[in-house]
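Note that one protein chain of the assembly has been removed; the remaining protein chains are unaltered in position.
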Amino acid sequence: MIKTTILRTKKPRLKSPILVEGLPGVGHVGKLVAEHMVEELGAKKIMEIYSPHFPPQVIVQDDGTIRLVRNELYAYKSKGKQDLLILVGDHQSATNEGHYELCGAFLDIAEEFKVKRIYALGGYGVGQLVETETVLGAANNIKLVRELKEYGVEFRANEPGGGIVGASGLLLGLSELRGIDAVCLMGVTSGYLVDPKSAQAVLKVLCKLLDIDVDMQALSERASEMEKIVAKLREMEEGKTPVSSEEDLRYIG
Amino acid sequence: MIKTTILRTKKPRLKSPILVEGLPGVGHVGKLVAEHMVEELGAKKIMEIYSPHFPPQVIVQDDGTIRLVRNELYAYKSKGKQDLLILVGDHQSATNEGHYELCGAFLDIAEEFKVKRIYALGGYGVGQLVETETVLGAANNIKLVRELKEYGVEFRANEPGGGIVGASGLLLGLSELRGIDAVCLMGVTSGYLVDPKSAQAVLKVLCKLLDIDVDMQALSERASEMEKIVAKLREMEEGKTPVSSEEDLRYIG
Amino acid sequence: MIKTTILRTKKPRLKSPILVEGLPGVGHVGKLVAEHMVEELGAKKIMEIYSPHFPPQVIVQDDGTIRLVRNELYAYKSKGKQDLLILVGDHQSATNEGHYELCGAFLDIAEEFKVKRIYALGGYGVGQLVETETVLGAANNIKLVRELKEYGVEFRANEPGGGIVGASGLLLGLSELRGIDAVCLMGVTSGYLVDPKSAQAVLKVLCKLLDIDVDMQALSERASEMEKIVAKLREMEEGKTPVSSEEDLRYIG
Partner (left out) sequence: MIKTTILRTKKPRLKSPILVEGLPGVGHVGKLVAEHMVEELGAKKIMEIYSPHFPPQVIVQDDGTIRLVRNELYAYKSKGKQDLLILVGDHQSATNEGHYELCGAFLDIAEEFKVKRIYALGGYGVGQLVETETVLGAANNIKLVRELKEYGVEFRANEPGGGIVGASGLLLGLSELRGIDAVCLMGVTSGYLVDPKSAQAVLKVLCKLLDIDVDMQALSERASEMEKIVAKLREMEEGKTPVSSEEDLRYIG
């Protein structure tokens, strides 16, 4: 395999589909949201994307069988006005050039389905434990920025300061060149831990934007579990000097 | 040389061949088994595989001559129902993309010979000295898993936790996409030392699976030598605090 | 996107254009000069250059919109004898091979516009705070060296000792192979801080060479601000032992 290879099922007919991307990243926020949606909505897998830009690795599953690392595209036929395409996966590209190639491939698919809007989901790591549920936004045109503000998405000048790196950022940037509306929703998170609470915050906003209902029970339970862990970490912290407290959490999640 | 290049002898006729892969890896378990089989069975070299994805390196041999690092394919015509192809080599690919390309090339060869099953051999490093002879398995379909269990191969849910990385893993993953049955046999090993004892354990299982006999004398002797070294290391250990004992062995093998 | 991609406006007619390159580098000297010229001269953007050799990153702008990292080419129609092309950007190539490819693409553009001379701008980091305004030069033929000396550009045998690495160096080297005159102007700078003062020194020489006037107010103000910061750093230094003084500034800029 020397090229990115896509295995497809029969192409479904989708009405005005929206593409939601949730690949692994900071706090696994995007991945948690997108995988939760696939599960709760019962979306159907329509593509498997393999690439030499992913690590040369197979995942061993519960039953002893393996599968090659990949990205997957799911389709969800809604009762509302617009259907969904949901992109999830084991890895993002392992190389810079691979990011450009893979995001180009994702947008070829988006164009094939005449996707008019993309929601790229991710986390924004701020380096300390986060109390509030904040969703930061970025978009590839100003109309989208205005719309998102009405849904409670926050915009901060020049934030994230280092820009948005990886698949989510590149999807927005390359979409602009193809004239596709694209939005990045970033759950503010510590960056130290897998963060289902931040994922919940992103999912709430996304559900409003998409005008759909998604049961949040499973995500909520994972958030509760994680909050207990964080509470314990905080207790441990309080026994220490405040200066070193953040340092100690850095390598946990 | 800008592409992977294969030098071939006249193509042998093989009946229902099985491909055994034993490239260098954890504890050199796979390499030890495959090279031992080539030696003991008197298998004949039928291909040399050179690639810019290997390091730019030649090996200096005993007599002062050199040879370019490469992988090699050997053929063994058995008296039983199925012949063998055995893949050995100096290196695996030095890059991610190279792994995909080379494993693709190996599977092109497998298809050319109508190989129906692949045994990818390797070691599974557990980070401490191992007493028992355990062979862990993974396979690219559930029928194979069931069959292997009958031969004493162990399967543990989600183990190895990091998946299987490199040629062995990729051979399984890419085989699945081509509809070829493939199995990974991993000798449990410390990961610190070259491990002929673990190789013996793998070879025993493999011989049963292939229904062939392979003299184990040479491998057994190497295992004995290594056991003496390990025994000495253990003695050294006992003079120390148990906490640091493993640490001291880490950079030996 | 698997190739470098150039978006163009209608091609302007330019008389005997000179190409000025100011991509990010040591002290951001070249970037400061080139961006200042674009601003002050009101040059018009005629090309956007995107490439998989840039990082997979978008920049978040003040208004919450993003743009994909890129290089940009601006054109300035002067009242004098020669028009200008000015190359600026967010990044240089992230890989060695990418540098060769991108500089090749820049020179294709230069040839398309029949550019006869290139000024590549940069900084030369000397590892300590710099008092004087020195502009070091290098050129791809001896006639240019002689001409530049008359404009106060300094030449020092075998300096910079490590050669000139990256886009500026490569533009000179590859230009020579295409028979295009090219000059590198390097503002001597500490290398620790963004250096608008060094940028001013380079701009003064460049204006004389191009026989144009560029208002330096904005750059001068930034230089004053930076001088205040440097003065504070010096004060901090004086409270310390002279040996360690430079060390302490090393990771600030």
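For reference, chains read A, B and C in written order, and residue numbers begin at 1 within each chain.
In this text, a residue touches a chain if its C-beta (ideal position, glycine included) is under 8 Å from a C-beta of that chain, and two chains touch if they have at least 3 such contacts.
Since this is a predicted model, take the numbers as computed values, not measurements.
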Omitted chain's touching partners, listed by label: B, C
Which of C:Gly89, C:Gly125, C:Pro160 or C:Pro196 contacts the chain that the document leaves out: C:Pro160
Hidden partner chain, touching residue among C:Ile2, C:Leu129 or C:Val145: C:Val145
Residue numbers in chain B that touch the chain omitted from display: 1-2, 5, 7, 50, 52-69, 94-95
Absent chain, residues of chain C that touch it: 93, 96-97, 99-101, 103-104, 137-142, 145, 155, 157-160, 162-167, 169-170, 172-174, 176-177, 184
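As a working rule, only the chains that are shown with their structure count from here on.
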Rotation angle superposing chain A onto its copy chain C by C-alpha atoms, nearest 5 degrees: 90
Distance between the centres, which are taken as Cα means, of chain C and chain B, whole angstrom: 53
Length of the line joining the C-alpha centres of chain A and chain B, rounded to whole Å: 38
Junction residues of chain A, two or more chains touched: none
